[in-house]
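One structure, as structure tokens, below. Some questions next.
A single protein chain has been omitted; all remaining protein chains appear in their positions.
In order of appearance the chains are A, B and C, and numbering begins at 1 in each one.
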Amino acid sequence: MSTPIESETTQVSRYEPFELPETGRLIGFSDAAFSIIITLLVLEIHRPQAAPGHLGAELLAEWASYAAYAVAFIYVGVIWLNHHYMIDRICKIDPSFNWINLGIVGTTALIPFSTGVLADAFREGDLADQKAAALLYALIAAMMSAAWIPAFRYLYRHPELMKPHLPRTVFVAQVLRPVIGIGLYAIAAALGWFVHPLLAVAIFVAVVALYAWTSQGIHAGR
Amino acid sequence: MSTPIESETTQVSRYEPFELPETGRLIGFSDAAFSIIITLLVLEIHRPQAAPGHLGAELLAEWASYAAYAVAFIYVGVIWLNHHYMIDRICKIDPSFNWINLGIVGTTALIPFSTGVLADAFREGDLADQKAAALLYALIAAMMSAAWIPAFRYLYRHPELMKPHLPRTVFVAQVLRPVIGIGLYAIAAALGWFVHPLLAVAIFVAVVALYAWTSQGIHAGR
Amino acid sequence: MSTPIESETTQVSRYEPFELPETGRLIGFSDAAFSIIITLLVLEIHRPQAAPGHLGAELLAEWASYAAYAVAFIYVGVIWLNHHYMIDRICKIDPSFNWINLGIVGTTALIPFSTGVLADAFREGDLADQKAAALLYALIAAMMSAAWIPAFRYLYRHPELMKPHLPRTVFVAQVLRPVIGIGLYAIAAALGWFVHPLLAVAIFVAVVALYAWTSQGIHAGR
Partner (left out) sequence: MSTPIESETTQVSRYEPFELPETGRLIGFSDAAFSIIITLLVLEIHRPQAAPGHLGAELLAEWASYAAYAVAFIYVGVIWLNHHYMIDRICKIDPSFNWINLGIVGTTALIPFSTGVLADAFREGDLADQKAAALLYALIAAMMSAAWIPAFRYLYRHPELMKPHLPRTVFVAQVLRPVIGIGLYAIAAALGWFVHPLLAVAIFVAVVALYAWTSQGIHAGR
């Protein structure tokens, strides 16, 4: 800002969109979306319509809603941390990457739906309903995991989007996580359908724990 | 920040609102709104109130909801990308442009409503209901497209809002897109009403695809 | 950034919160809140639960919902523009002003409630219900207007929060707008209760138009 020439250079680099790192709006849009998803989860906690005098018992009977909220909240939290981790390593965005990011946001936005259906099935449904709900959850969760694979692949083929000094292989290990997740969701769907839906739910919780654990691990081991 | 004079200059350019590019708040407001719209769509996915044992069948019967969610999600995604594209080329905002932008956001916010009515009509309504819902959708979608025309016109007449080095004709081609969209929505309304509402739905999907396609095309061909 | 000393100075001014203009978070918080309020309005549009074959007629019967949405959307838009206008002239925030700002956001957040009650009363209620709903709306709208008065008063007594070069009288004229608004809402409440609620509604629309008009006027006449 000390000489006119420098000032003009700064101005061009600020006003010329075609050269600019554009992560700002992608971050603003995604952060707002993740915040909304994580906050809408609380609307999925079933509010008891108890007959007078039975609210306490009804609230205790809602334990499946509370557990579902806690797990889904942690899940979206992990996804936000992963998104944070990925975007931190990017300095430019192109239209294709914006579409890939919309895929991540759009599948994540389904969590309140799949979580709500699952919690409802364990509160009100029979075994067949629980199987169907577990299958739906596994399918949506696998789609959520799958949405990350094109992101890592695209960045590998477009290292110009990544920050300097970063090897293009930085996300190669990361891609393992959604792949393992999809595999576990497939196993959960099969066990839930052919054996018992609670097995599927156990795996759903385990995958969130695994994602949470490896999210930390990758940060810690950098 | 090294000399008093420079410091004061910086301060003026930072603190004096009348000279300042003000895209920041317009972007923050619009991004939050688009995020909320795109996330509220998931609330429109019909949650089955199935009798015990029938959840699986009910979930399959909701295919219209899922398709509507996917199309509407892509639609809002395209609108966000278009908004991104337009604002990237602007460096100042005046009150009139803020109003125009509110028109874009306010019509986009109607998507969950028109999409929900359309999906409901195909799940529960008869042919007359589907015709009415298709007409409503076409009307709202045409309003959404129309809201972009004043933006392009205003920028053409106020090149001082646009970033330097950009020709004032930069949005002339863009204005074709909403005009074509309105035409197609008019055709959809007529075909949906006089022939069959599914024809209208096919055109609705085609317009989203067209918007998505040309959004990319304009970026790619720059 | 060219010498160590300068760099350190910059760092201090960036990391030391007690001296810093802090409008950033107030803006981020308020913009997100206004975006959510404006988008939640669409949830207030009554979705007809029509018997098969009657969707078209039911949609036409919802005209009060559509008009209420349009007016409320413009109202929140005006409030956002006013907020934009005020914060643009501020460079520092203190805790008291944060509380005042929460009052503005918290009363604005009631618009979907009062608008929904009013639209419901005109769709389903009788004359007594419409009077009660108009009274509620007038009360909440007067509170919304009143929330701005402490903001202008506080800034007048704390010119150190305002940007340099701005006279402390900059908001003196602005304070007239909420005062006039409160007066008109009082008249609307009286006419709506003692004469006819439609008179109140006419004044509600007129105040939004007046606010929209003067918002522009103040910007234009600066």
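Keep this in mind: a residue touches a chain if its C-beta (ideal position, glycine included) is under 8 Å from a C-beta of that chain, and two chains touch if they have at least 3 such contacts.
All values derive from a computational prediction rather than experimental measurement.
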Request  = Quick one: say which of A:Arg47, A:Arg153 or A:Arg168 touches the chain that got left out.
outcome  = A:Arg47
Query = Which is it among A:Leu81, A:Ala146 or A:Leu210 that touches the chain not included here?
reply = A:Leu81
Task = Decide which residue listed in C:Ala32, C:Ile182 or C:Val201 touches the omitted chain of the complex.
result = C:Ala32
Key: Residue, one of A:Asn101, A:Ser145, A:Gln174 or A:Ser215, that touches the chain absent here   = A:Ser215
Request  = Using the touch rule from the top, list residues of chain C that touch the missing partner.
outcome  = 1-2, 11-12, 15-18, 22, 24-25, 28-30, 32-33, 36-37, 40, 94-96, 98-99, 102, 105-106, 109-110, 112-113, 116-117, 120-121, 124-126, 128-129, 131-133, 135-136
Note = Touching the unshown chain, chain A contributes residues 2-3, 6, 9-10, 13, 27-28, 31-32, 34-36, 38-39, 41-43, 45, 47-48, 50, 52-56, 59, 73-74, 77, 80-81, 84, 88-89, 91, 163-165, 215-216, 219-220, 222
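The working rule: only the chains that are shown with their structure count from here on.
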Remark   = Comparing which residue numbers chain A and chain B contribute to their contact, where sharing over half means same and under half means different, the two sides are different
Inquiry  = Distance between chain A and chain B based on Cα centroids, please, to the nearest Å.
reply    = 24
Per-residue overlap in chain A, given as positions that touch at least 2 other chains = 2, 32
